[in-house]
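Read the structure below first, then the notes.
For this view, one protein chain was removed and the others were kept in their places.
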Amino acid sequence: MKLLYFAWLRTRIGRAEEEVDPPADVATVEDLLRWLQGRGAGYAEALARPDLVRVAVNQEFAARDAPVASNDEVALFPPVTGG
Amino acid sequence: MKLLYFAWLRTRIGRAEEEVDPPADVATVEDLLRWLQGRGAGYAEALARPDLVRVAVNQEFAARDAPVASNDEVALFPPVTGG
Amino acid sequence: MAIRVQEEDFDIGAEIKALTLGRTEIGGVASFIGLVRDFVDPGAGQESTAIRGMTLEHYPGMTEKMLSRIEDEANRRWPLDATLIIHRVGALAPGDNIVLVVCAAAHREDALQACSFLIDWLKTQAPFWKSERTATGEKWVKAKQSDDVLAARWEKT
Partner (left out) sequence: MAIRVQEEDFDIGAEIKALTLGRTEIGGVASFIGLVRDFVDPGAGQESTAIRGMTLEHYPGMTEKMLSRIEDEANRRWPLDATLIIHRVGALAPGDNIVLVVCAAAHREDALQACSFLIDWLKTQAPFWKSERTATGEKWVKAKQSDDVLAARWEKT
(Lines give C-alpha, C1' and ligand atoms only; values in the text may rest on other atoms or scores of the structure.)
Protein backbone atom coordinates (compact mmCIF):
# COMPACT_ATOMS: atom_id res chain seq x y z
CA MET A 1 0.00 0.00 0.00
CA LYS A 2 1.31 3.40 -0.98
CA LEU A 3 0.81 6.17 1.57
CA LEU A 4 1.08 9.89 0.81
CA TYR A 5 1.19 12.69 3.37
CA PHE A 6 0.53 16.35 2.70
CA ALA A 7 0.86 19.69 4.53
CA TRP A 8 1.34 19.37 8.31
CA LEU A 9 0.78 15.62 8.17
CA ARG A 10 3.83 15.42 5.94
CA THR A 11 5.97 17.63 8.18
CA ARG A 12 4.94 15.90 11.43
CA ILE A 13 5.35 12.37 10.07
CA GLY A 14 8.58 13.51 8.47
CA ARG A 15 8.13 12.05 5.02
CA ALA A 16 6.01 12.70 1.92
CA GLU A 17 5.33 9.07 1.07
CA GLU A 18 6.11 5.48 1.95
CA GLU A 19 5.20 1.90 1.07
CA VAL A 20 3.57 -0.01 3.94
CA ASP A 21 2.26 -3.52 4.39
CA PRO A 22 -0.38 -3.37 7.13
CA PRO A 23 -1.64 -6.59 8.76
CA ALA A 24 -4.66 -8.34 7.28
CA ASP A 25 -7.08 -6.91 9.88
CA VAL A 26 -6.53 -3.39 8.54
CA ALA A 27 -9.58 -3.36 6.27
CA THR A 28 -10.85 0.25 6.40
CA VAL A 29 -9.56 3.81 6.52
CA GLU A 30 -10.40 3.82 10.24
CA ASP A 31 -8.29 0.68 10.82
CA LEU A 32 -5.42 2.15 8.84
CA LEU A 33 -5.38 5.38 10.87
CA ARG A 34 -5.38 3.40 14.13
CA TRP A 35 -2.57 1.13 12.90
CA LEU A 36 -0.51 4.14 11.74
CA GLN A 37 -0.79 5.79 15.19
CA GLY A 38 1.26 2.93 16.60
CA ARG A 39 4.13 3.41 14.17
CA GLY A 40 6.02 6.02 16.20
CA ALA A 41 5.94 9.42 17.86
CA GLY A 42 5.63 11.43 14.59
CA TYR A 43 2.61 9.36 13.52
CA ALA A 44 0.98 9.53 16.94
CA GLU A 45 1.39 13.30 17.02
CA ALA A 46 0.20 13.76 13.42
CA LEU A 47 -2.89 11.62 13.99
CA ALA A 48 -3.69 12.81 17.52
CA ARG A 49 -6.67 14.79 16.17
CA PRO A 50 -8.21 12.40 13.64
CA ASP A 51 -11.10 14.85 13.10
CA LEU A 52 -8.58 17.15 11.38
CA VAL A 53 -7.39 14.41 9.01
CA ARG A 54 -8.92 13.88 5.57
CA VAL A 55 -8.25 10.71 3.59
CA ALA A 56 -8.29 9.94 -0.13
CA VAL A 57 -8.16 6.39 -1.44
CA ASN A 58 -6.92 6.20 -5.02
CA GLN A 59 -7.35 9.98 -5.32
CA GLU A 60 -10.98 9.96 -4.18
CA PHE A 61 -12.14 11.41 -0.85
CA ALA A 62 -12.91 8.44 1.40
CA ALA A 63 -15.02 8.10 4.53
CA ARG A 64 -13.69 6.33 7.64
CA ASP A 65 -15.50 3.09 6.79
CA ALA A 66 -14.21 2.97 3.20
CA PRO A 67 -12.20 -0.18 2.42
CA VAL A 68 -8.43 -0.08 1.85
CA ALA A 69 -6.49 -2.80 0.04
CA SER A 70 -2.82 -3.60 -0.45
CA ASN A 71 -2.38 -1.96 -3.84
CA ASP A 72 -4.30 1.21 -3.01
CA GLU A 73 -2.79 4.69 -2.96
CA VAL A 74 -3.95 6.25 0.31
CA ALA A 75 -3.35 9.94 1.01
CA LEU A 76 -3.66 11.64 4.41
CA PHE A 77 -3.99 15.40 4.60
CA PRO A 78 -5.65 18.26 6.50
CA PRO A 79 -8.80 19.98 5.21
CA VAL A 80 -7.89 21.70 1.94
CA THR A 81 -7.05 25.43 1.86
CA GLY A 82 -6.47 26.27 -1.80
CA GLY A 83 -8.08 28.89 -4.03
CA MET B 1 -36.74 73.86 -21.62
CA LYS B 2 -34.14 71.66 -23.25
CA LEU B 3 -35.43 68.35 -24.62
CA LEU B 4 -33.21 65.37 -25.51
CA TYR B 5 -34.31 62.28 -27.43
CA PHE B 6 -32.47 58.96 -27.54
CA ALA B 7 -32.64 55.67 -29.48
CA TRP B 8 -35.91 55.18 -31.39
CA LEU B 9 -37.43 58.28 -29.85
CA ARG B 10 -34.65 60.24 -31.51
CA THR B 11 -35.08 58.55 -34.91
CA ARG B 12 -38.91 58.82 -34.90
CA ILE B 13 -38.99 62.44 -33.77
CA GLY B 14 -36.18 63.13 -36.20
CA ARG B 15 -33.91 65.14 -33.95
CA ALA B 16 -31.58 64.57 -30.99
CA GLU B 17 -32.48 67.72 -29.08
CA GLU B 18 -34.43 70.94 -29.17
CA GLU B 19 -35.34 73.96 -27.08
CA VAL B 20 -39.08 74.25 -26.36
CA ASP B 21 -41.24 76.71 -24.49
CA PRO B 22 -44.36 74.83 -23.38
CA PRO B 23 -47.41 76.74 -22.13
CA ALA B 24 -47.73 77.47 -18.41
CA ASP B 25 -50.17 74.59 -17.78
CA VAL B 26 -47.42 72.04 -18.62
CA ALA B 27 -46.37 71.42 -15.02
CA THR B 28 -45.45 67.71 -14.93
CA VAL B 29 -43.77 65.04 -17.07
CA GLU B 30 -47.24 63.72 -17.91
CA ASP B 31 -48.34 67.18 -19.12
CA LEU B 32 -45.18 67.52 -21.19
CA LEU B 33 -45.67 64.16 -22.95
CA ARG B 34 -49.27 65.05 -23.80
CA TRP B 35 -48.24 68.47 -25.12
CA LEU B 36 -45.44 66.95 -27.23
CA GLN B 37 -47.85 64.49 -28.86
CA GLY B 38 -49.62 67.45 -30.46
CA ARG B 39 -46.44 68.79 -32.06
CA GLY B 40 -46.59 66.70 -35.25
CA ALA B 41 -46.72 63.23 -36.79
CA GLY B 42 -43.22 62.20 -35.65
CA TYR B 43 -43.99 63.12 -32.04
CA ALA B 44 -47.40 61.44 -32.12
CA GLU B 45 -45.85 58.26 -33.51
CA ALA B 46 -42.91 58.31 -31.09
CA LEU B 47 -45.18 58.86 -28.09
CA ALA B 48 -48.03 56.57 -29.16
CA ARG B 49 -46.98 54.00 -26.56
CA PRO B 50 -46.17 56.15 -23.51
CA ASP B 51 -45.61 53.00 -21.43
CA LEU B 52 -42.44 52.43 -23.49
CA VAL B 53 -41.10 55.92 -22.79
CA ARG B 54 -38.81 56.70 -19.89
CA VAL B 55 -38.11 60.26 -18.78
CA ALA B 56 -35.19 61.89 -17.00
CA VAL B 57 -35.42 65.42 -15.61
CA ASN B 58 -31.99 67.00 -15.13
CA GLN B 59 -30.41 63.58 -15.64
CA GLU B 60 -32.50 61.86 -12.97
CA PHE B 61 -35.16 59.27 -13.75
CA ALA B 62 -38.51 61.00 -13.23
CA ALA B 63 -42.01 59.64 -12.62
CA ARG B 64 -45.00 60.90 -14.61
CA ASP B 65 -46.08 63.25 -11.83
CA ALA B 66 -42.63 64.83 -11.41
CA PRO B 67 -42.59 68.60 -11.99
CA VAL B 68 -40.91 70.15 -15.04
CA ALA B 69 -39.80 73.76 -15.26
CA SER B 70 -38.59 76.04 -18.01
CA ASN B 71 -34.86 75.64 -17.41
CA ASP B 72 -34.92 71.87 -16.93
CA GLU B 73 -33.15 69.42 -19.19
CA VAL B 74 -35.72 66.72 -19.97
CA ALA B 75 -34.70 63.53 -21.78
CA LEU B 76 -37.07 61.02 -23.39
CA PHE B 77 -35.86 57.54 -24.17
CA PRO B 78 -36.87 53.86 -24.29
CA PRO B 79 -36.03 51.45 -21.46
CA VAL B 80 -32.24 51.14 -21.33
CA THR B 81 -30.45 48.22 -23.00
CA GLY B 82 -26.76 48.64 -22.19
CA GLY B 83 -24.32 46.29 -20.54
CA MET C 1 -13.36 53.69 -7.96
CA ALA C 2 -13.38 54.56 -11.62
CA ILE C 3 -15.88 54.98 -14.44
CA ARG C 4 -15.07 55.23 -18.13
CA VAL C 5 -17.28 55.56 -21.19
CA GLN C 6 -15.22 55.17 -24.34
CA GLU C 7 -15.19 54.09 -27.98
CA GLU C 8 -11.86 52.27 -27.61
CA ASP C 9 -11.53 48.65 -26.57
CA PHE C 10 -10.18 47.76 -23.11
CA ASP C 11 -7.64 45.22 -21.87
CA ILE C 12 -8.89 43.44 -18.77
CA GLY C 13 -5.38 42.28 -17.82
CA ALA C 14 -3.95 45.80 -17.85
CA GLU C 15 -7.00 47.20 -16.03
CA ILE C 16 -6.82 44.64 -13.22
CA LYS C 17 -3.07 45.09 -12.92
CA ALA C 18 -3.48 48.87 -12.58
CA LEU C 19 -6.28 48.41 -10.04
CA THR C 20 -4.42 45.96 -7.81
CA LEU C 21 -0.81 47.15 -8.14
CA GLY C 22 0.71 47.48 -4.67
CA ARG C 23 -2.71 46.87 -3.09
CA THR C 24 -1.72 43.73 -1.19
CA GLU C 25 -4.77 43.93 1.04
CA ILE C 26 -6.80 42.64 -1.94
CA GLY C 27 -7.61 38.93 -1.76
CA GLY C 28 -10.02 38.55 -4.66
CA VAL C 29 -10.87 40.26 -7.93
CA ALA C 30 -14.17 39.42 -9.59
CA SER C 31 -14.83 40.68 -13.07
CA PHE C 32 -17.36 40.50 -15.85
CA ILE C 33 -17.01 41.26 -19.54
CA GLY C 34 -20.09 41.63 -21.74
CA LEU C 35 -19.47 40.91 -25.43
CA VAL C 36 -21.40 41.40 -28.66
CA ARG C 37 -23.03 38.05 -29.46
CA ASP C 38 -23.58 37.00 -33.05
CA PHE C 39 -27.24 36.13 -32.54
CA VAL C 40 -30.44 37.71 -31.29
CA ASP C 41 -32.17 35.79 -28.52
CA PRO C 42 -35.10 34.16 -30.27
CA GLY C 43 -38.53 34.15 -28.71
CA ALA C 44 -40.00 30.79 -27.70
CA GLY C 45 -40.13 28.46 -30.69
CA GLN C 46 -38.46 30.99 -33.00
CA GLU C 47 -35.18 30.76 -34.82
CA SER C 48 -32.35 33.03 -33.78
CA THR C 49 -31.24 35.82 -36.11
CA ALA C 50 -27.62 36.45 -37.02
CA ILE C 51 -26.19 39.79 -35.89
CA ARG C 52 -23.75 41.63 -38.14
CA GLY C 53 -23.00 44.54 -35.90
CA MET C 54 -24.23 46.76 -33.11
CA THR C 55 -24.26 50.46 -32.29
CA LEU C 56 -24.28 51.73 -28.74
CA GLU C 57 -25.74 55.14 -27.95
CA HIS C 58 -25.77 56.78 -24.54
CA TYR C 59 -26.77 59.95 -22.69
CA PRO C 60 -23.50 61.74 -21.94
CA GLY C 61 -23.59 63.25 -18.47
CA MET C 62 -26.40 61.11 -17.12
CA THR C 63 -24.45 57.95 -17.97
CA GLU C 64 -21.46 58.94 -15.84
CA LYS C 65 -23.79 60.13 -13.08
CA MET C 66 -25.68 56.82 -12.99
CA LEU C 67 -22.54 54.68 -13.22
CA SER C 68 -20.95 56.61 -10.34
CA ARG C 69 -24.09 56.18 -8.29
CA ILE C 70 -24.20 52.43 -8.98
CA GLU C 71 -20.55 52.16 -8.00
CA ASP C 72 -21.14 54.19 -4.81
CA GLU C 73 -24.01 51.89 -3.90
CA ALA C 74 -21.82 48.78 -4.38
CA ASN C 75 -19.18 50.34 -2.13
CA ARG C 76 -21.83 51.05 0.49
CA ARG C 77 -23.12 47.48 0.44
CA TRP C 78 -19.83 45.55 0.40
CA PRO C 79 -16.36 46.26 1.82
CA LEU C 80 -14.54 46.74 -1.49
CA ASP C 81 -10.96 47.82 -2.10
CA ALA C 82 -11.44 48.94 -5.70
CA THR C 83 -14.09 49.04 -8.41
CA LEU C 84 -14.01 49.81 -12.12
CA ILE C 85 -16.70 50.14 -14.78
CA ILE C 86 -15.82 50.63 -18.44
CA HIS C 87 -18.62 50.82 -21.02
CA ARG C 88 -17.98 51.18 -24.73
CA VAL C 89 -20.13 53.23 -27.12
CA GLY C 90 -20.21 53.53 -30.91
CA ALA C 91 -20.02 50.82 -33.57
CA LEU C 92 -19.15 47.29 -32.44
CA ALA C 93 -18.83 43.93 -34.21
CA PRO C 94 -19.69 40.41 -32.97
CA GLY C 95 -17.05 39.27 -30.49
CA ASP C 96 -16.21 42.84 -29.46
CA ASN C 97 -16.12 43.81 -25.80
CA ILE C 98 -19.02 46.00 -24.63
CA VAL C 99 -18.62 46.38 -20.90
CA LEU C 100 -16.15 45.58 -18.13
CA VAL C 101 -16.95 45.47 -14.43
CA VAL C 102 -14.21 44.75 -11.89
CA CYS C 103 -14.55 44.51 -8.09
CA ALA C 104 -11.62 43.90 -5.77
CA ALA C 105 -12.02 43.03 -2.09
CA ALA C 106 -10.25 41.34 0.79
CA HIS C 107 -12.81 38.51 0.62
CA ARG C 108 -13.96 36.76 -2.53
CA GLU C 109 -17.66 36.67 -1.77
CA ASP C 110 -17.81 40.47 -1.43
CA ALA C 111 -16.04 40.88 -4.78
CA LEU C 112 -18.27 38.33 -6.55
CA GLN C 113 -21.54 39.69 -5.15
CA ALA C 114 -20.63 43.31 -5.90
CA CYS C 115 -19.65 42.39 -9.47
CA SER C 116 -22.97 40.66 -10.05
CA PHE C 117 -24.82 43.60 -8.48
CA LEU C 118 -22.99 46.17 -10.62
CA ILE C 119 -23.72 44.50 -13.93
CA ASP C 120 -27.37 43.86 -12.98
CA TRP C 121 -27.94 47.47 -11.93
CA LEU C 122 -26.00 48.90 -14.86
CA LYS C 123 -28.25 46.92 -17.23
CA THR C 124 -31.40 48.54 -15.88
CA GLN C 125 -30.20 51.95 -14.64
CA ALA C 126 -27.52 53.29 -16.97
CA PRO C 127 -28.75 55.17 -20.08
CA PHE C 128 -27.28 53.08 -22.89
CA TRP C 129 -29.21 51.83 -25.92
CA LYS C 130 -28.19 49.18 -28.41
CA SER C 131 -29.27 48.87 -32.00
CA GLU C 132 -28.49 45.62 -33.81
CA ARG C 133 -27.81 45.16 -37.51
CA THR C 134 -29.12 41.95 -39.11
CA ALA C 135 -29.71 40.88 -42.73
CA THR C 136 -33.08 42.66 -42.62
CA GLY C 137 -31.78 45.99 -41.32
CA GLU C 138 -31.00 47.87 -38.12
CA LYS C 139 -33.28 47.52 -35.10
CA TRP C 140 -33.31 48.95 -31.58
CA VAL C 141 -32.92 46.25 -28.97
CA LYS C 142 -35.92 45.75 -26.68
CA ALA C 143 -35.33 45.81 -22.94
CA LYS C 144 -35.54 42.33 -21.45
CA GLN C 145 -37.87 41.62 -18.57
CA SER C 146 -35.33 39.10 -17.30
CA ASP C 147 -32.96 42.01 -16.66
CA ASP C 148 -35.55 43.69 -14.43
CA VAL C 149 -35.97 40.43 -12.54
CA LEU C 150 -32.20 40.10 -12.02
CA ALA C 151 -31.90 43.71 -10.87
CA ALA C 152 -34.86 43.35 -8.52
CA ARG C 153 -32.91 40.74 -6.51
CA TRP C 154 -30.79 43.57 -5.15
CA GLU C 155 -33.64 45.79 -4.03
CA LYS C 156 -33.55 46.32 -0.32
CA THR C 157 -36.74 45.40 1.42
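Think of it as A, B and C in the order they're written, each chain with its own count starting at 1.
The working rule: contacts are C-beta pairs under 8 Å (C-beta built on N, C-alpha and C of every residue); 3 or more make two chains touch, one makes a residue touch a chain.
What you see is a predicted model, and the numbers here were worked out from it, not measured in a lab.
Peer 1: Kindly name the visible chains that come into contact with the excluded chain.
Peer 2: Displayed chains contacted by the hidden chain, ordered by label: A, C.
Peer 1: Could you tell which one of C:I86, C:L112, C:A126 or C:V141 touches the chain left off the display?
Peer 2: Spelled out, the listed residue whose C-beta touches the missing chain is C:L112.
Peer 1: Can you say which of C:V29, C:I85 or C:V141 touches the chain missing from this structure?
Peer 2: C:V29
Peer 1: Would you write out the residues of chain A that touch the absent chain, in ascending order?
Peer 2: 4, 6-8, 10, 56, 59, 61, 75, 77-83
Peer 1: What is the set of chain C residues that contact the non-displayed chain in the whole complex?
Peer 2: Touch set of chain C with respect to the missing chain: 11-14, 16, 20, 22-39, 94-95, 106, 108-109, 111-112, 115-116, 119, 150.
We adopt the following convention: only the chains that are shown with their structure count from here on.
Peer 1: So, what's the distance in Å between the C-alpha centres of chain C and chain B?
Peer 2: Distance between chain centres, rounded to whole Å: 26 Å.
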